[in-house]
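Structure in structure tokens, see below.
With one protein chain removed, the remaining protein chains of the complex are shown where they sit.
In order of appearance the chains are A, B and C, and numbering begins at 1 in each one.
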Amino acid sequence: MRYSVFSLLKNSLSGHRNWAPAWREPTPKKEYDVIIVGGGGHGLSTAYYLAKEHGITNVAVLEKGWLGSGNIGRNTTIIRSNYLLLGNNPFYEWSLKLWEGLEQDFNFNAMVSQRGVLNLFHSDPQRDAYARRGNAMRLDGVDSELLDREAVREIAPFLSFDNARFPIQGGLLQRRGGTVRHDAVAWGYARGADSRGVDIIQNCEVTGIRIENGKVKGVETSKGYIGCKKLGLAAAGNTSEVAAMAGMKLPIESHVLQAFVSEGLKPYIDNVITYGVGHFYVSQSDKGGLVFGGDLDGYNSYARRGNMPTVEHVIEAGVAMIPGLARIRVLRSWGGIMDMSMDGSPIIDKTHIDGLYLNCGWCYGGFKATPASGWCFAHTIARNEAHKLNAPYRLDRFERGYMIDEKGVGATPNLH
Amino acid sequence: MAGFRLDKGGLIDRATSLNFTFDGKSFTGHAGDTLASALIANGVHLMGRSFKYHRPRGVIASGAAEPNALVELREGGRKEANTRATVIELYDGLAARSQNRWPSLNFDIGAINSLAASVFVAGFYYKTFMWPKSFWEKIYEPLIRRAAGLGAATHEADPDKYEKSYGHCDLLVIGSGPAGLSAALTAARAGARVILLDEGSRLGGSLLSENEEIAGGSGYDWAQAAIAELASLANVTLMPRTTAFGFYDGNVFGALERVNDHVLEPSPYEPRLRYWKIMARKAVLAAGAEERPIVFGGNDVPGVMLASAMRTFANRYAAAAGKSVVVFTSNDSGYRTARDLKAKGVHVEVIVDSRKEASADAAGIPVLKGRTVADATPGKIVSGVELSDHMHIACDALAMSGGWSPVVNLMCHKGAKPIWNDRLQAFLPPDIGSDFVAAGAANGAMLLSEALREGAEKASRAVGELGFKTKKAAPPPCRDEAYAAQALWWVKESHGKAFVDYQNDVTPKDLPLAAREGYSSIELAKRYTTAGMATDQGKLGNVNAIAILAEAAGKSIAEIGTTTFRPFYTPVPFAAFVGPFTGHHFMPVRKTPLHDWAEEQGAVFVETGLWLRSSWFPLPHEEGWLDPVIREVNAARQKVGLCDVSTLGKIDVQGPDAAEFLNRLYCNGFAQLDVGKARYGLMLREDGVVMDDGTTSRLAADHFFMTTTTANAAKIMTHMEFCHQALWPELDVQYVSVTEQWAQMAVAGPKARPTLQKIVDDVVLGDETFPYLAAKEISILGGITARLFRISFSGEHAYELSVPADYGNLVARAIMQAGEEFGITPYGIEALSVMRVEKGHVAGGELNGTTTAADLGLGRMMSTKKDYIGRMMAGREGMVAKDREAVVGIRPVDRADRIRAGSHLLKKNDRPSLANGQGYITSVAYSPTLGTWLGLALLKNGRERHGEIVKVFDGIRNIHMYGEICDPMHYDKENKKLHA
Amino acid sequence: MPKVSSAVQRVSALADVAVQGRFGADKGAPGVTLSVRHPMSIVTVIARKGRSDDLGKAIEAAYKCSLPAVGASTGKGAISFHWCGAEQYYAIAEGKAEGELYRDLKARLEGLASCSDQSHGRVILRVSGPKARTLLAKGTPIDLHPAAFGPGKSAVTQMAHVGVHLVQTGKDEFELSVFRGFSESFWEWLTEQSEEYGYQVL
Partner (left out) sequence: MLINCPYCGPRPSEEFTQLGDATVQRPASNDPKTMDQWFDYVYLRDNPKGRFKEYWHHGGGCRSWLVVERDTQTHEIFGVTTARDFAQDQKKGKV
């Protein structure tokens, strides 16, 4: 059923009793051409593009919880393509391009909102680093602007310009960056994939991977064994666990990242703004809540919740950046489990096991990657080779010494 | 009864009248009132508008769970949005405004949304607003954003003060009702350290608002006695106005104390709020239970409220919700409201009880059993109800009770799920071990006697585990109110709009729609319908939502389960988490021991990490930064300059294995360094990338003085501790940061030697007596201990001098005096940076966390004779690849051009693209020495490209030019000046 | 070594900041009393590997006072020792000549411990009064209740984002030492937090 104003009006006449489910609740088949582990953004978009771009529709997405219960359902919704390094920049720009046409493509309003992402800087070295980043973007024709203090003030006069410990000197602005309604991304891709024949199977946890003669055969799940010709892992924070089922040990640690939302407010902040000295980024959801976050809690964790020191850190930085936040109330905090890679960049690759493909290491930046990640992963699975865009995201880059380390902190995942 | 204020009773102070305004209109209330109770006493029921349909709304609850009566409070920087009228204590001068309405609360245009309600069902926006594409950001989204949200917040800074504090106790008791008081008494009498906190303005919990009998007297009197006893004990801390908002690892609780939120402005010196981190060895949750509304048509009309709320307004605040009340209940507690109101002289028309069988005492009020209210008449105040069998009853207030839900929130903050109980028709707290247990109504013990007994028992067991002996004492006798409940979630015969989640306007039809469309798990349904996502987090509505969804999905309530309980129990202001660390106090300021001297010299300071450093020293006639920097560089190159370098990390490394330790840390050798000598050292990370550099001097065979970069000082100390303690504990080495002990200054320039010679004692600074890289403990100015090093960052004949910090300013002044005849000039870190770029010394811009020693032109420092951190990983294919970016010098081809850091480099004839990128400019400076802008860059295969002309791409500033690649050492390649 | 001229005076980092007087709320007697102890001699003493016992004996012999146990302080007359890390101590003395304590310890503890002079690197503040404990609880997570802490205890902690060495010197009396560079900022925090009780700077 196509969604439109007309379908909405039509259905309202019948008391909305005739809406078709956005996706089916199928029982798993015996075997699929491709099984994707993980019904998060990346898993669902992979299935969608497998069907749409490669005509592979005998596909199942296995999700251990409810659809979108992982990081796709708990991130701060920021999308941007302001990356620095060659390995990253073209990939994320392609992702942004896909976002720009996504809703019309999958017929679901995910509220892609290109309201601009502004990264503040407070010192000359930070300015130089942002100039380098902005220039890297400009080299490929990606929009970026280096603002001085007064230009920042015009966009966000409420920032702390006066009594600040670290005065704002300027900012890097990407106007095409913005936010997307996170849950709707999962739903839109799920609906799109389902309508093309993909089985989305919720509450189905993968507990084992069957491999024979170096080739993937299928997976053990909480709903029994399911065979497959190809298996793609898109399990985000749980990748290590799932990969271990195939005997693999990865350059990945699982860490918790918290996020927060305030009480609903009338429009308060128009853009996405990030602080340059503390860890803090904020935007306002269309519902009115200020959605914000900061740094990792800093310890390995599989619990989707954090602790008070990080809450304080994040919020101290928040008020340092926007003093007016002081009396606004924080409504809720939660956490998600990040698959932190050793250089802060993701992995989309084949593995040494025939038919086993890996998509992981998204750290806290993989939401914006959702379209391109699925697009590239689908390509990699369908063609059994990486697309040019994901070629740098090889698993063996660490062993060979070709890290893609935007932050320059090395093999210390909790610092990425 | 004058108006709606009852003549007698209540915990209000009738002698103290308080004036306040609501939407500009003046009213009077009493001390002890909340804003809500004062408005009700004044006959005001309409207090807000709902989120989506702008429905007129009044108070539903009497405490923290209130979803409707949210107001904007206070003015200017103190203005706050979404304050619950039910918890803000009335103070004289209070000014509140209603929200989410235009032009006025009474006439709100937004209410036309109701007309389109049939379209505005759950998730309608996901299906629309997609065409034309460009309309989303320009038209639809701004419209939606303006319509959404509740109150308006200020952008002004808050003038109030905030504090943080740590608390410690053996037993934390959350909630001060009968269960909490009895828990606190039991533990306190045994000598345990107890903290008893309650979010209410007074301790006592439900005993403040219920007619109870304990120990032969009133429940209120019993509570007062208990509180007095607790207050008399030194081991007890009582914290009213304090909400436990979160439960965290290690039995740490977050709590918010409202020290001065019940006054117009906090008194000077006092904080508005105090944020507590309470480390409790044990804790008892005695948070009581929350009454549930029933879902029926018009269950949101002002005048419809929870039975317990209506009772509380009457009993505690002496405010009658109406003159003629109907009670609609599915359990016994509705009767209590009816009886209490009747006793207060409020007319109760009838009790409508959904149960066919009920035996509660109705005190002579007529009871309609087995009947339900289907609709309350819509409007700005309820005027009557219609039962499912169409019977109409006139009234001006409706009390409803759908049963009680234990307040389990905190016990579920770490992920445990509450457990459905069929008998109580409620979710009970999970068992999460003995460190945090529930008692009383929070634990489903709905009888007063149970609450008193459980409080004592749970506390006794908890502190018993800590070794305290509690006396067995029978709980005080009391009168119990029966509590029996029957499930009633949704009266389906309703015609009017009914609400499950009040604030977000979620209707009982939205949930089956969600289930029908595939969003059938409770978590998906929550996100699709937004039930439970408003400021009250579903405190009232969630159980109804779960039950309605369960029915639609054909599952049991237990199977559906709850959504995830998360902090914060009630929303917490940003400022509370920030405490005093705001504005300029966000982070501490670190000042160098030469700060006063630099200030005297007119320094312009710059934040460098936490340090304030002098960046340049403008003379009165100089404008901008370039002129002073040029002058400072010239002075240091031609005469002598003095620079504060105290921020360098300094570490004393001692012990028999000190040399071996350094040898393993640095990639170059330190074992053979002679005593009295300094050496430049380079450290790698274990992944082979350069971590830090600095000079380290050997003061004695077993004593080194190490320096690190300013930025990495703390990191290197931690790294050394790791390497020593975790990797090489066998080494006999001791090290400690002495960064703060020593003021450190660089004295550089052709006249550095004669200048310094005038202040040192007993040392002749000749090339033989104190050659390049000499390092020595000396004394200056007639006895001040100092360390002198002949090292140079500027490339000039230079020294670094360390003196004990308290002498720093004095010594700097003395050096200035000594150098006066030579034209000594203070220089800041900008001039320092110019000189190091001229000399091609790498620093922060080049040590960017991805460069190897070889990239920096320091590859030959990597020893092949020893193990050191990073040795193996530095040898990987990609780390030694030929086309890696290496440090080069760069100058604009047109010497008048200005190059800028962050520009990218391209081959002269290549088109701009990231793939064509050859590297980028890491550092730049205007060199007065060479009369041109110049810089350092990282360039692919750079060492072999000196002389090449490259394109300098600065697209972000739209400046493009050509640059010439050269040796990074722009100036004095032979180091003649260094040795001069 | 020549004598330091009398014009050469040590200047405390807080010389201009810690102004004497009565500040904050006026509720009768001040809740806390603050003072800066200056000039002081402070030396870090770190035991050489496996020499802790001998170090203890040497200290005992030289200063008639035992080396403190973990989390404790000891003192005799003008000198005191404070635990501040694994086999690591601060020796603190008042009224010594410049560098005297350092030279003295270094000579006596040769081969047993590594010593570093920190006299100028740390600023010692004294906090006393009936509200001292409540005040410090705003900064340190250490439980300062008499049941858990008390005179003779020494701990390293963090307050207001600054590392602090904390010693209880009397029933309601504490000494805090902080890095010199942070001392002004820390002083601002400390005094601001004392305002509600009313405080006296000596």
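The definition used in the following text is that contacts are C-beta pairs under 8 Å (C-beta built on N, C-alpha and C of every residue); 3 or more make two chains touch, one makes a residue touch a chain.
Owing to the predicted nature of the structure, the values given are computational and were not obtained by experimental measurement.
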| item | value |
| --- | --- |
| Displayed chains contacting the withheld chain | A, B, C |
| Omitted-chain contact residue, chosen from A:Gln126, A:Thr221 or A:Asn307 | A:Asn307 |
| Residue in contact with the excluded chain [from B:Gly9, B:Gly875 or B:Gly931] | B:Gly875 |
| Residue touching the undisplayed chain, where the options are B:Glu465, B:Glu721 or B:Glu820 | B:Glu721 |
| Selected residue (touches chain absent from view) among B:Met279, B:Ile393 or B:Val675 | B:Met279 |
| Absent chain, residues of subunit B that touch it | 248-252, 277, 279, 414, 686-687, 714, 718, 721-722, 725-727, 729, 867, 871-873, 875 |
| For subunit C, residues in touch with the removed chain | 70-71, 84-86, 88, 141-142, 155-158, 163 |
| Interface residues of subunit A (partner: the chain not displayed) | 238, 240-241, 249-254, 298-303, 307-309, 312, 342, 398-399, 411-414 |
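As a working rule, only the chains that are shown with their structure count from here on.
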| item | value |
| --- | --- |
| Pair of chains joined by more contacts [C-beta pairs], B-C or A-B | A-B |
| Computed distance of Cα centres, subunit C from subunit A, in Å | 50 |
| Length of the line joining the C-alpha centres of subunit B and subunit C, rounded to whole Å | 32 |
| Multi-partner residues of subunit B (each touching 2 or more other chains) | 164, 277, 581, 585, 587, 589 |
| Contacts with 2+ other chains: residues of subunit C | none |
| Contact footprint of subunit C on subunit B as seen in their complex | 161, 163-168, 193, 267-271, 277, 279, 580-581, 585, 587-593, 596, 610-611, 652, 654-656, 702-703, 731-732, 734, 736, 738-742, 761-762, 779, 781-785, 804-807, 809-810 |
| For the subunit A and subunit B complex, residues of the former touching the latter | 3-5, 7-9, 12, 15-17, 19-25, 66-69, 73, 86, 89-90, 103-104, 107-115, 122-123, 125, 127-140, 144-146, 157-158, 160, 163-167, 183-184, 187-188, 202, 262-268, 277-278, 284, 286-288, 303-305, 307-308, 311-312, 315-320, 322-334, 397, 399-403, 405, 407-411 |
| Complex contact set, residues of subunit B against subunit A | 51, 77-82, 118-119, 121, 124-131, 133, 136-137, 141-142, 144-146, 148-158, 160, 162, 164, 246, 248-249, 252, 254, 277, 413-415, 509, 513, 516-519, 521, 523-524, 527-528, 530, 533-535, 537, 564, 566-568, 571-575, 577-578, 581-587, 589, 606-608, 685-689, 844-845, 848-850, 873, 876-881, 900-904, 912-917, 920, 922-923, 953-957 |
